[in-house]
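Following: one structure in structure tokens, then a few remarks.
Apart from one protein chain that is not included, each protein chain of the complex appears where it belongs.
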Amino acid sequence: MPFTASPLVGGDAYEMAQRLALEVDAELSALSDAGEQLACLRRHWDAIAGLGWMATMVAEDAGGAGGDLSDVAALACGAGRGGLPLPIATACVVAPALLAAAGARDMLAQVAEGAARICVILPDAAQDPGATRLSFDRTLEGGVVGVETPPDPTHLLLATKAGELLLLSVDSPGITRSLSMRIDGRLAADWHFVGVAVAQEQVLARGIADQADRARDLGALITCVEGVSAMGAIIEQTIAFLSDRVQFNAPLASYQALRHRVAEMYVEYENLRGLVAHALREAAATDALPWRDIALAKLRLGEAGRLVAHETIQMHGGMGLTEGVAAIRLARRVMMAEFEFGDRSFQADRLLAQVA
Amino acid sequence: MPFTASPLVGGDAYEMAQRLALEVDAELSALSDAGEQLACLRRHWDAIAGLGWMATMVAEDAGGAGGDLSDVAALACGAGRGGLPLPIATACVVAPALLAAAGARDMLAQVAEGAARICVILPDAAQDPGATRLSFDRTLEGGVVGVETPPDPTHLLLATKAGELLLLSVDSPGITRSLSMRIDGRLAADWHFVGVAVAQEQVLARGIADQADRARDLGALITCVEGVSAMGAIIEQTIAFLSDRVQFNAPLASYQALRHRVAEMYVEYENLRGLVAHALREAAATDALPWRDIALAKLRLGEAGRLVAHETIQMHGGMGLTEGVAAIRLARRVMMAEFEFGDRSFQADRLLAQVA
Amino acid sequence: MEVDYEAFRREVTEFAQTRCPPEIRAVVATYRKLSRKIWQPWQQILHAHGWGAPSWPKQFGGTGWDPQQRHIFDEVMAENDCPPQYHHGLRHIGPVIIEFGTPEQQARFLPGILSGEDWWCQGYSEPGAGSDLASLRTAARREGDEYIVDGQKTWTSHAHESDWMYTLVRTSKEAKKQQGITMLLIPLNSPGITIRPIRTIDGWHHVNEVFLDNVRVPVANRIGEEGKGWTYGKFLLERERLGGANVAPALKNLERTRELVAQELAGETHRAKRAALELRLLLAEAELRGALALGKEAVAAVMEGRPLGLLPSVLKLSTSVTHQHVAEVAMDAVGERLAPRFRRIDGSGPNAEAPGIEWVQNYMYMRVRTIYGGSSEVQKNVIAKQLFGS
Partner (left out) sequence: MEVDYEAFRREVTEFAQTRCPPEIRAVVATYRKLSRKIWQPWQQILHAHGWGAPSWPKQFGGTGWDPQQRHIFDEVMAENDCPPQYHHGLRHIGPVIIEFGTPEQQARFLPGILSGEDWWCQGYSEPGAGSDLASLRTAARREGDEYIVDGQKTWTSHAHESDWMYTLVRTSKEAKKQQGITMLLIPLNSPGITIRPIRTIDGWHHVNEVFLDNVRVPVANRIGEEGKGWTYGKFLLERERLGGANVAPALKNLERTRELVAQELAGETHRAKRAALELRLLLAEAELRGALALGKEAVAAVMEGRPLGLLPSVLKLSTSVTHQHVAEVAMDAVGERLAPRFRRIDGSGPNAEAPGIEWVQNYMYMRVRTIYGGSSEVQKNVIAKQLFGS
């Protein structure tokens, strides 16, 4: 029997998330109009909010389910197999962690019930070269670009380099945005701030730089979970394709050169899966987040994920260049993951700084 | 018909050098005593001196043959196919170039006729960490290690960082040495200098730093020629081995995974061959040495050469770990070449300094 | 007569720099996918100058240049961001019509190709065929003076902006698969043709599916004999083997990527990342310089009538992978801020694409390099067969 990937975290939540992700993928693939795609994403966002995904890690006394990281990992793992183009890591982990660090219980409750759709801007958010640097001193100036966002965001949660945490309504005067689709079909926004006045009560916390780092690392870990899950599905689908496809009178699966390369993809996948599983276990077992394991995993996701993505494209031949193939859509998800929550070079820099 | 590599520079000199290199290789492989190996190397050194190899590029009026770089390349190309463990590049190109730059005609004549056996120490010669740095101010202090040498060297030709060129008898008071065999079976010496007095007439020239760079680059180019030649022979021999060797009831040559990897070795080889051939043509066509092409070629020799060396070891299986296989002896030659006349990192640094 | 190649290079360079409209060069310089809108006016300019068909014989309107001159021409065009003169009419079907077409076909089709008035696309690939081109299934049956064509083509570049498609169809299922194939020239406005865009990962629209439903094609539009189409198709593939010898576009791409890295990652903060990317670019340059030298060898071989051997396969493998490496470096430099902005949806700013987004599109597009025109796997099979002697 051909390969079937085992989930990092299985169970009902995983199965449900996988089903949902595959449904959304099928729905979206049939749409070509951006407006319809947006509407579809919004509908499914509301659905997962209704299912309580965003409440998973919110404490019970703040209206959440009081779950732990492995509960979110199960969702991410299922969602990852279909490349669900919604910001799981940010919505289920990063935003709740930041709000919890600030003790913002009201907002946590709104997040948990899905009433607030939060776009999170972390201190290292991308900026265009030459653009005005983001700065905050009572008013907010500058801009950030390509920030992942839920559909129709209601709030901006902004962690500054100085360690403040701001919560702004997206409709605040002086805020403009433009919306894009990322290479993996998720939504991203460029935000521009011109003299945006920030009131005292909009500064949820100060001195939370460490917690912001921690929130980013949590996001990186969940991204790794999604990535590993997508890689497993890609390998399954590549094997299925090679087995079905006949070239020069033989199934592609019979060519040793391709078989060996699939074996190499699998080794890369398994190695990363092991590392991510380990980081998840560590994160569950200790209070201190195993940031080094997470950084190493994220580094490997960049290397191994890209290898798997490139190889599946190559092995699909011409088909590998089309959006019509599920494995290729997953490959784009994996390619994008490299740039989320710190790319390889970001992770390498911090790891090397610690070694030295 | 299976692959036969075409030489970068063919002709009689190439054929003769190849024959000789294969003879020496056969002779040396049968010896296990270091003394006998040394004697063998000395005998063959005298033989190639007698054949006029070292006179090739020495001007006619200095007692040489007045040939050009392509004449030496033909020798290096032939020698490279048998991994001739004698310092071709240094003896035929680097030393003559330095002596010519200093206008040292008497010494050039001695080199040309084989009477002087010169060990050349370039400004970037390796030193052990923690050892006294090499310094020269009337007396010579410090040490260098792992410097390629002809058998029984008579002289040291030392280019200092400050641009002086010193010629010393190896018997000068204060000079000690220890001799080793390199991984490719060539000879290398560690030299230690304690209060070595250097007389005025032993300083052959001053201000020749640029010519020393040029001499090193000429050495790098000839090393690339040897390396390419060895890589071609390695690929031939790998193909022959895979074609002969039966595993699991089929010749290894029938396994597509191995065939593809041999194809990759060949592409690396051809690409480098093209670059080195180009550098040779440019060097012949212009007065200015094409240092950038040479540096790029040397960089690629490190990458492509190592790939070819590692792959031939792997494809030879257990046999790949023994000195008894010619392809493996050549692989060691190619591995060693990386460290001659500037390794990858040395070349990358100077190329990037120029780009920036 | 001895050709003065240096003088020729200067002449072509001056022409490229003075006659190619800046708006066309800007499109090339930013890797945007070339469309008929860009190519056609440039073809008209070249044609007006007598340079419409560097690769055609003089009597058919070609320049009469030798391979070295053609190589210089291609190189200079790339160096100056002029569109590569690589449209299917000029480089593919034109030479086939010259070699195998009837005088009537030559008179009918060649002038339109030369002037850029008629635009062509290639209908070879089919779903399920992939690298195994000869297993095509689109069928044509003869009915009087017409063929009735039924089937589907895919990966048809530029079909949506072309007038004509030259195509291979199966006219016999009896023979072995390379036989029984016929080449037909089909007007794309024929009834029964439906063209649908394929959504590719680069976000550009350049390839299509072409459905043929009982399309009537006059027998006069058949090239050569029925059942010999594979020969004409192969002729074309052989002719294009020197295509990989032009490494200039890859080197140009490399230089641009170097500038990108220097700008994007300026300053002390990014030093480590910048250094790592610069090193990768340097390794790519070394490979490209090797390919450049091999390209010169290939041109020299053609000039001297020597066989090319494995050079085209080596060039294809070397440059395609290096092209991809360079595109990856660019992606690593800009990905964090641009990969999320792949397709603009709305925004209060101007509704244009994010500046620089072509780096992301180009990275995606570059994956095709190791697939089309003989995949890397096919090239390695070819090389191994030759090296092992079987």
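The letters A, B and C name the chains in turn, as written, and every chain counts its residues from 1.
Here is the rule we go by: a residue touches a chain if its C-beta (ideal position, glycine included) is under 8 Å from a C-beta of that chain, and two chains touch if they have at least 3 such contacts.
What you see is a predicted model, and the numbers here were worked out from it, not measured in a lab.
Note on the chain not shown: across the whole complex it touches A, B, C.
Checked against the hidden chain, the listed residues A:Ala104, A:Leu204 or A:Ala348 yield one contact partner: A:Ala348. One of B:Pro2, B:Gly52, B:Gly146 or B:Gly163 touches the chain omitted from the figure, and that residue is B:Gly146. Across A:Asp128, A:Glu148 or A:Asp293, the residue that sits in touch with the chain not pictured is A:Asp293.
Where chain C meets the missing chain, the touching residues are 272, 275-276, 279. In the full complex, chain A touches the hidden chain at residues 1-3, 235, 239, 242-243, 253, 256, 259-260, 262-264, 266-267, 270-275, 277-278, 293, 296-297, 299-300, 303, 348, 351-352, 355-356. Within the complete assembly, residues 32, 34, 38, 126-129, 145-148, 176-183, 186-188, 190, 192, 245-248, 255, 257-258, 306, 310, 313-314, 317-318, 320-324, 328, 332, 335-336, 338-339, 343-345, 348-349, 352 of chain B touch the chain that is not shown.
By our rule, only the chains that are shown with their structure count from here on.
Among the other chains, the CA centroid farthest from that of chain C is the one of B. Chain C has its Cα centroid 43 Å from the Cα centroid of chain B.
Among the residues of chain A, those touching two or more other chains are numbered 255, 257. Residue numbers of chain C whose C-beta contacts span two or more other chains: 377, 380.
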